[in-house]
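Below you'll find the structure, written out as C-alpha cells, and then a few comments.
Removed from the display is one protein chain of the complex; every other protein chain stays in position.
So, chain A:
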Amino acid sequence: MINMQPYQNPTYFLYLLVGLLPIMIGLLYGRRFKVYETIISFVFLVLTFGGDKWMQGVSIIGYLICELILIFAYLHYRKSKNSTGVFIGAVVLAILPLVLVKLTPFFAWQHLSLFGFLGISYITFKVVQIVMEIRDGTIKELDFKGVLHFLLFFPTISSGPIDRYRRFIRDYDQAPKQEKYLKLLGKGVFYIFLGFLYKFVLAYLFGVVMLPYVSKMALASGGISKWLVAYMYVYAMDLFFDFAGYSLFAVGTSYVMGIETPMNFNKPFIAHNIKDFWNRWHMTLSFWFRDFIYMRLVFFMMKKKLVKSRITMANIGYLTLFLIMGLWHGLTWYYIVYGFYHAFAIIICDAWLRFKKKHKKQIPSNKFTEIFAIVLTFHVVCFSFLIFSGFLDTLFFR
C-alpha cells in the first residue's frame, strides 16, 4: 500500500485538492459535511500512517485510546472534585508516552522507539492543554467526536501549528458565512502557494543545494572558519523556510477546510529583541509554553510566595520554560545548551528593557538603533540555531 508523508510532494497536493473539493463546495453553500470530513481525514491519516509505516499507525491508535480514557476520566472526576494531586497525576500520565518516546533512543539505540509515531509531540501538547483547561474550569463539557477531530486534525498532525480546543471546536461546529469563507479560501490558496516558494524553492536551495556544500567545507577546514559562519546562516535560512513553508501548508489547508488554525510564523527575522522573536517564531509552540508552563509556574510561585522578587520569578520561569523546550527537542547536550542560551538571552533582554525604561532620556532611539537591534537579534538567533543544528557536535566531538 502507498504511504505519503504530509505535503512531501506535488502528488500529495493533488490528492489534497481532490479530497477537499467536496468540502469546499459544501462550505461555499454554507454547509459542513461532517461525515465526509471524517472519512477524508481518515483516508489521509491512513495515507500517512499506513503502508510501510503501519507500526506507527498501531502506535497512534493505542496512544489515542489511552489519552482519550485519561481526558474523559479526568473530566468526569473534575465535575465533582478538584484535587491538585489528581491534576498533576493526569498531566504526568498525559506526557508519559512522549517522555518514554524521547527517552528510548537514549537507552536503546533505536531511532524511533516502538510506540513512537510522527507528530506525537503535537498531539501531546493538545492533550495537556485540554487537561489543564478542564482543571481551570474553562472546559466543562467535551464532545467525543470533537476531541477526536481536534487531536487528529490531519492538516496539522505532523508538526502543528498547535491549535486550542475551544477555538477549534467553534470553527468546526459551524460553517463560516459565504463571504467569510471566500476570504479564507483566498488566503488559504495564497498560503499554500507561498508555502511552495518557501519549502520547495527556498528550503531546497538552502537545505539541499547549499547546506551539504558549506557543511563539507566547514568540516574540511575544521574548527572555527568562515565556512562555519556560512553554515550558520545557511542552516538558519533552511530551518526557517522549511518549517515556515510546512506551517503555511498546514494553515492554508485548514483555511480551505474552514478552520482558522493560528499562524506559526510572523516575519521572525525582523524581531527587535529575543522576546519579540519568540512572539514571531513557532508562535503556537511558544504561546503554548507561555500559557501552560511559564504563566502557571509564575502564578504558582506567586500564590505560594516562594520567591519575593517579581524579576527572579520571571527569570526562573524563563529558565524552566526553555530548559523544558530544549529537553523536548531531544536529550543531547546541544539542545539543552540551546535552551539555556535562549533563557539567558531573554533574561538579559528583560534586564535591558528595564534599564532602558529607567533611562529613557539618555538612551537614543532612532532608525539606526532600530536596525542595530534587528541585526543583533538576528545574529543572536542564528548562533542559537547553529548550536541547535548539532553541527558543532559533529565538528568538535566526532
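Following the convention adopted for this analysis, contacts are C-beta pairs under 8 Å (C-beta built on N, C-alpha and C of every residue); 3 or more make two chains touch, one makes a residue touch a chain; residues count from 1.
The rule is simple: contacts and distances are computed from a predicted model.
The listed choices are "ABC-2 type transport system ATP-binding protein", "Branched-chain amino acid ABC transporter permease", "Cytochrome oxidase subunit I profile domain-containing protein" or "Protein DltD"; the UniProt protein name belonging to the chain that is not shown reads "Protein DltD".
The residue from A:F144, A:F193 or A:F372 that touches the chain not shown here is A:F193.
Touch with the chain omitted from the figure is made, among A:I157, A:L185 or A:C382, by A:L185.
Although one chain is hidden here, its contacts on chain A can still be listed: residues 28, 178, 182, 185-186, 189, 193, 209, 220.
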